[in-house]
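All protein chains but one are shown at their positions in the complex.
For chain A:
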Amino acid sequence: MVKGATVKGTAVKEPAAKNGQVKEGPVKPARKDTGVLVKDMKVSRSMRVFRVVNLAFLLVVVFLTVYPFLNILAQSFSSEGFINAGQVNLFPLGFNTETYQLILADPVFWRNYGNTVLYTVVATAISMVLTTSFAYAIAKKELKGRSVFIGIAVFTMFFNGGLIPNYVLITSLGMRDTLWAVVLPNAISVFNLLIMKSFFENMPRELEEAAAIDGLTQYGVLFKVVLPLSKAIVATMVLFYAVANWNSWFQAFLYLDNPDLFPVTIYLRNMIAGVTTAGSAGGTAENVGQIAANIQSVTIVLTVIPILCVYPFVQKYFFSGVMLGSVKE
C-alpha cells in the first residue's frame, strides 16, 4: 500500500533518529529493536541470524576490498624468488627494499612524478576558473539565455564527439606533446558544474541583493560575497578535479610522445604493458615478468601514497559533494 512516490516529498531524516531508537549494544540481541512490538519478538531469532550473516558478509567485503592493496604492498617488499614461486599474498617474503631504492633513484620516475604534480595543479586551476564562472552565471535564474547555456553543457553528458574526432582536433590544434593536450580537453566536468550550480542556487539571495545595493558590481558580488561563503564547495570541487587529474592517463597516453612529459601514470602503464608482452612471450620471459611484478608493485605503492594521504579528506568531501548534488531543492 505504501507508494514510493509518497516518500519523496517528506522531510530529511537523520539516520541517528532510527539508530538512537534501535541502539542496544551489538552483543545483546535478546531484546529486539524497539522492543515494543510482538511481531518483532517473534522473528527475533531469524533477525539475530540475519545480523550475524550481514556482519560477516560486510567483513568479507572489507577484506576483499583491502586485500589487493595489501597484496601489492607485500609484493613490493618481497624478493622475486618468492613472488615467482607464487607464495606471496598478505605478507612480504624475503624482505627486500632494493627495488624501492632502484625506483627512487630513477630520474625518469621523479620527472614523471613532477609532471603529474604540474598537470594536476594547472588542470585543476583551469577547471576551477571555468567551472566556477559558468556555474555562477547559470545559477542566476533571471539570466536570459540561461536554459540554453545549461542545455549546451548537459547535452555533452549524453553525446560526445568520440575518440577519433577528438584526436584529430587536438592534433590539428598543434597541442600534441604539450601540456595543453592534457589539461584542456576535459577542463569542465558537467557533473561538477551541476553540483556547483545547485550550490549557488541555494545561496540566500538577500546577501547578494544587499551587496548589490551597497554598490558592488556582479563581479564584486562574486568575489567579495559569494566566493568567501563558498569555501566548502570550492574545496570539494578542487578535490574532485585534483583526484581526477592525478589519476588520469589516457589524454597523456594519446597525445604525449616525449617521455620527458609523461605523468607517472604513463610510467606505470608502460611497465604494465611491458609485463604483458614479456608474459605472452611465454617460457623464459616468465622470469622477466615476475621481476617486473615486484617493480610494478613498488611503483603502484609510490603512486598511491599521495592519494591515501588525502583520502580521509577526499572521502568526506566527495560524500558531501555527492549528497549536495543529489538533494533536490
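Here are a few things to note about the model shown:
Assume contacts are C-beta pairs under 8 Å (C-beta built on N, C-alpha and C of every residue); 3 or more make two chains touch, one makes a residue touch a chain; residues count from 1.
Criterion: contacts and distances are computed from a predicted model.
Hidden from the displayed complex is a chain whose UniProt protein name, among "Peptidase S24/S26A/S26B/S26C domain-containing protein", "Cytochrome c oxidase subunit 3", "Aldouronate transport system permease protein" or "Carbon monoxide dehydrogenase medium subunit", is "Aldouronate transport system permease protein". Taking the complete complex into account, A:Val304 is the one of A:Met203, A:Val238 or A:Val304 that touches the chain left out.
For the chain missing from the display, the contacting residue among A:Phe50, A:Phe91 or A:Trp110 is A:Phe50, taking the whole complex into account. Across A:Ser79, A:Asn96, A:Thr178 or A:Gln218, the residue that sits in touch with the chain not pictured is A:Gln218. Considering A:Val117, A:Met203, A:Val238 or A:Leu254, the position touching the chain not shown turns out to be A:Leu254 (whole complex).
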